[in-house]
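Presented below is the structure to which this report refers.
Missing here: one protein chain of the complex. Every other protein chain is in place.
For subunit A:
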Amino acid sequence: MKLIVNGKALEIDASTLAALLAALDYEGDWLATAVNSDLVHKANRADFQLSDGDRIEILSPMQGG
């Protein structure tokens, strides 16, 4: 399946958001996720089905002003 993860196009087999995070070695309570510009809560990642062409953002705390 083709996905765009943090702006990069990837070809990857991951049916759910949780599976995608695991496949890409993303791990931690401090991560926030959005699919197609909408927040996907931590608790919903395991059930969230991904589709071809989905745009996924994986964010974490950074310096800010």
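To be clear about the criterion, a contact is a pair of C-beta atoms (placed from the backbone, for glycine too) under 8 Å apart; a residue touches a chain by one contact, two chains touch by 3 or more; residues count from 1.
Keep in mind that, in the parts below, contacts and distances are computed from a predicted model.
The complex appears with one chain absent; UniProt names that chain "Thiazole synthase" among the candidates "ABC transmembrane type-1 domain-containing protein", "Phosphate import ATP-binding protein PstB 2", "Thiazole synthase" or "Cytochrome c".
Annotation: of A:E11, A:D38 or A:D52, A:D38 touches the absent chain (contact as defined above). Not every partner is drawn; the one left out touches subunit A at residues 5-7, 24-26, 28, 30-34, 37-39, 41-42, 57-65.
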